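Mind having a look at this structure? Questions to follow.
With one protein chain removed, the remaining protein chains of the complex are shown where they sit.
Now for chain A:
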Amino acid sequence: MNATNNNPIIAVKDLTIRFGGHAAVDQVSLEVMPFTLKSIIGPNGAGKTTFFNLLSGQYKPTGGKVFLKGKDITNLSAPMRCRLGLGRSFQLTNIFPLLTVLENVRLAIQARKGYGFNFWRHYLHFSACEDEAYQILKEVLLDEKWLYPANLLTHGEQRKLEMAILMALKPEILFLDEPTAGMSQEEVPAILEILERIKSMGDKTILLVEHKMDMIMNLSDSIAVLQDGRLIADSDPETIYRSKEVQEAYLGGGAKRE
């Protein structure tokens, strides 16, 4: 890592959100360095997805701040953050089910290029968008199905389509919420390969929420562990793997709270 990259690209300070009396995310502070892959793990209900929603702007925090490249973005809406380079995927498959596979990706490119408000030309005239969308579909091995409506794809293919949509946004920072959730064992390697490829390009920062510990150990540069909305560890994979606290959280977190 060179000298210019010593500032964190994302910094979170005392981030808190309460739903009623329950603090789903409780005073979490962490930093993400540019061009690294950070995983966020934790048992069910630890607040991982809520934390993601706070970062991508789906939720507004009760307290605390989010910084992007040193700039306070706590009060920006989700579309605004997306334009600043934060792209996110969702834990539950989140695509446009009635549109074609190609159209799903094309809309993302259109959003990035800002053609959205053009209403006097036929959308097919923007062939550059289409070609680029097709290229991305090739990369995630979905090009054969470009004319299918997205809801006819298998679950694994839909997750791939999500990755394609995300790549089409060309975000600087990728938020991936359990990209392998609900996938069959055979489909997981394909997603891992895509992740590996994105990481090896070396120009993206990736934040990954994941449940499968073994999968992220090799991929991650650092791992943060959440439990009951609190950050209990944030370190390199090796340290996390050996940490007693983390093991307890994962294996006996429920029992320990008694």
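Throughout what follows, a residue touches a chain if its C-beta (ideal position, glycine included) is under 8 Å from a C-beta of that chain, and two chains touch if they have at least 3 such contacts; residues count from 1.
One rule holds in what follows: contacts and distances are computed from a predicted model.
Missing chain, UniProt protein name, picked from "Phosphate transport system permease protein PstA", "Allophanate hydrolase", "Amino acid/amide ABC transporter membrane protein 2, HAAT family" or "Ni/Fe-hydrogenase, b-type cytochrome subunit": "Amino acid/amide ABC transporter membrane protein 2, HAAT family". Remark: the omitted chain is touched by one listed residue; of A:E103, A:E178, A:E210 or A:D234 this is A:E103. Touch with the chain omitted from the figure is made, among A:L54, A:I73 or A:L169, by A:L169. Touching the chain that is not shown, out of A:A111, A:L141 or A:L219: A:A111 (per the contact rule at the top). Contact residues of chain A toward the unshown chain are 56, 58, 77-79, 82-83, 87-88, 90, 94-100, 102-103, 106-108, 110-112, 115-124, 126-127, 130, 134, 145-149, 152, 165, 169.
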